[in-house]
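Everything below concerns the one structure shown next.
One chain of protein is taken out of this complex; the other chains stay put.
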């Protein structure tokens, strides 16, 4: 049997390596199962992988779940400012009643999770450091994700919506003063050439995005028992790797920016609390208003220590 | 030779069906042009809001993208009527007049079939988005069935125009591939 896995990253990215581990392990198990990986959006565009996955036209994907927030509003909770404190907290969330509820939503779309994983990100400012809400006042800012746009707008920033690939140019010409995205995007788009200050994900980080390896549920159930077993075993191994590498990624991005001569700023407990208070009034409130059963889901997420 | 048959638009003669389809295609073309103009306006408005007023621009990029997709799909039948879709008629040119007619009928049938496939699955996709209430994942978050509606509409009208083109060739109202008889 041949399964097709699609993702949006280059083959150096850790999310590709996660997929590769699963593919290699399954191949080694010798259960007549081959996973063909289509990276760099060579099959589907980044945001357009969930629909074919849910309709069984694609078998697997490594996918930022909040991209599908328009189809299942509950998924917006997987990219919510301040909801995840650090990588170990993220790992505990993966095992919680909150994640169970999210997985139930995925099951409605005939989708299941093979490998859980969160990645973090930070802020970069063209002229100054961004650590607390007052810092973004009046800046043209690009945010990664709907909830972050709502929070930053609440802080008085002007929101400019554009793809992460456009950040570099927009910063260079001055269309943009600040940006928020993942640690790996900051590095791969060479944003360090354009900014004065970088606030990486550290002890406190606001931006955590859930990016699991997903599979079509019916396709999984159609496999033999040995094949399913091999896939689950491979997934377990990949998940451990994912968590370790996700932690290293933030430190690595800090190092790259430091080397490029960019000032590094740290977010304090007080800064984090201020952002979170703001998020509660803006993004959390909007989420609860837009999502049936939203409050209950949010409480489940906040209950995870 | 070949290229964009800059010569003329589809001929309708006195045929009522051909005239009706031509009118529909033209209407779609106006809609397409209007969408392009609106996209220009919205983009300039966005630059003004951001550069002059330093304000937020949340919905503009997305609206412009959907307008452009809409303009493309709705423009398909009109551009087909104007013979604006570039083609390479190397093989028909090497054929005798009779064979060329057969070739034109054959390629039109295949074209109608493939656009029919796009129409069928495009309708299904639109219906899926409509039924499930899909929205885009932005702050603006418009309902996706609205932009997706351009898929069945655009391909449906293009198919109609292609059928009209086939009828025109069959009734000898128009020449195969719009080529002159002596070419």
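First chain written, first letter: the chains are A and B, and each begins at residue 1.
By our rule, a contact is a pair of C-beta atoms (placed from the backbone, for glycine too) under 8 Å apart; a residue touches a chain by one contact, two chains touch by 3 or more.
By our rule, contacts and distances are computed from a predicted model.
Comparing "TRAP transporter large permease protein", "Protein-export membrane protein SecF", "Phenylacetate-CoA oxygenase subunit PaaC" or "RnfABCDGE type electron transport complex subunit D" against the UniProt entry of the hidden chain yields the protein name "TRAP transporter large permease protein". Interchain touches from the omitted chain, evaluated on the whole complex, reach A, B.
Note that of A:57, A:224 or A:295, the residue touching the chain absent from this view is A:57.
Only one of A:32, A:127 or A:193 touches the absent chain when the whole complex is considered: A:193. For chain A, the list of residues touching the undisplayed chain reads 4, 36, 38, 42-45, 48, 51-52, 55-57, 162-163, 165-166, 168-170, 172-175, 190, 193.
Listed by residue number, the positions of chain B touching the unshown chain are 1-4, 6, 29, 32-33, 36-37, 39-40, 43-44, 46-47, 51, 61, 64-65, 68-69, 71-73, 75-76, 78-80, 82, 84-92, 103-104, 107, 110-111, 114-115, 117-118, 121-122, 124-125, 148, 151, 155, 177.
Heads up, the rule we're going with is that only the chains that are shown with their structure count from here on.
Chain A and chain B have centres, each the mean of its CA atoms, that are 37 Å apart. Taken together, the chain B residues at the contact with chain A in this complex read 50-51, 54-58, 60-62, 128, 132, 134-139, 141, 144. Of all residues in chain A, only 47, 55, 66-71, 76, 138, 140, 146, 149-150, 153, 157-162, 175 touch chain B in the complex they form.
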